[in-house]
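This report refers to the structure that appears directly beneath it.
All protein chains but one are shown in place.
== chain A ==
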Amino acid sequence: MGFPFDNGGTWTDVSGPIFMGAGGSAPGIFALIGILICIVALAMGQKAESSKYSKHK
């Protein structure tokens, strides 16, 4: 992904967003993956929970 500033690879005169992927599409991709992780985690949790309940009906 690399250092997002074109100033010789130093922190000198760097200002503004400094996170990885700033100014590009990466934040949106990371956000989408994060949302999917939440959804999948809940789906897997629900599946596991249901299987536990099936033994106590």
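Simple rule for what comes next: a residue touches a chain if its C-beta (ideal position, glycine included) is under 8 Å from a C-beta of that chain, and two chains touch if they have at least 3 such contacts; residues count from 1.
Simple rule for what comes next: contacts and distances are computed from a predicted model.
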Protein name (UniProt record) of the chain left out of view, among "Carbon-monoxide dehydrogenase large subunit", "Putative ABC transport system permease protein", "Protein YnjB" or "Ammonium transporter": "Ammonium transporter"
Residues from chain A at the interface with the omitted partner, ascending: 14-19, 22-23, 27-28, 30-32, 34-35, 38, 42, 45-46, 49, 52-53, 55-57
